[in-house]
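Just one protein chain is left out here, and the rest sit where they should.
Let's look at subunit A:
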Amino acid sequence: MIRTYNGDFQQSQAQLKFGVLALQGAFQEHIHMLQNIPQVSSAIPIRKAEQLKTIDALIIPGGESTTMALVAERSGLMEPLREFVRSRRPTWGTCAGMIMLANEANKTKKGGQGLIGGLDITVNRNQFGSQIDSFESLLHINHITTSSDDLFPAIFIRAPIISSINSSNIEVLARLEHDVGETDASAIVAVKQGNLLGTAFHPELTNDDRIHRYFVQLTQDYYNTENERKINNL
């Protein structure tokens, strides 16, 4: 299903529709950032299953992953979200959103928690301790930073880490730069698997929109390729 091009695909400028899951958390911050990126025609809050059908790509924001999972289940969104991810449409989770996209999560509430899944990773929720252990740090990120002069300001709020990678299709995008408390510098904090992106930190709480631009570009490239493939198959 291609909605990104109307009519002559070679001449039209891609107009991409983004959704941000708006059940709880810092969704408005993502929307504000997306709205300033030229290829984005609209960025809307998603609270209902039918809205998922209208968007090209989705961001799952930071917030409380237990709250998001419970509200998603009660709002009949869990299965449609899984379907969205399975359909290969680009999806990016930040912090709690990355937990939601993981296939496996540790340190969850009693009785476990619902996950959307899609990323072949295991995450440790709340790796660093309580809020006083939350921190900011500059990171090298593949595809985003080029040298030590343009590191990305990463904000970790009661953040998870990726404790294990369970597939060779996972590309590690970033690790911590220094030891933080009992977590050592090798800890993985950003990954990519196909059209799925996961970051343990919060780009939406910064004034740096490079990862948002990267995600928009990834989305555009995906639909361009899909479109060409369909045309070639005609």
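In this text, a residue touches a chain if its C-beta (ideal position, glycine included) is under 8 Å from a C-beta of that chain, and two chains touch if they have at least 3 such contacts; residues count from 1.
Assume contacts and distances are computed from a predicted model.
Asks: Suppose you had to identify the omitted chain by its UniProt name; would it be "small monomeric GTPase", "pyridoxal 5'-phosphate synthase (glutamine hydrolyzing)", "Large ribosomal subunit protein mL43" or "Trafficking protein particle complex subunit"?
Replies: UniProt lists the chain left out of the view as "pyridoxal 5'-phosphate synthase (glutamine hydrolyzing)".
Asks: Among A:N103, A:T206 or A:N224, which residue is in touch with the absent chain?
Replies: Result: among the candidates, A:T206 touches the missing chain.
Asks: Among A:K53, A:R74, A:R88 or A:K230, single out the residue that touches the unshown chain.
Replies: Here the residue in touch with the unshown chain is A:R74.
Asks: One chain isn't shown here. Among A:S42, A:T66 or A:T122, which residue touches it?
Replies: Considering all chains, including the one not shown, the answer is A:T66.
Asks: Would you write out the residues of subunit A that touch the absent chain, in ascending order?
Replies: 22-30, 32-33, 35-36, 47, 62-64, 66-67, 70-71, 74-75, 95-96, 107-111, 125-126, 129-138, 150-151, 153, 155, 157-158, 177-178, 180, 202, 204-210
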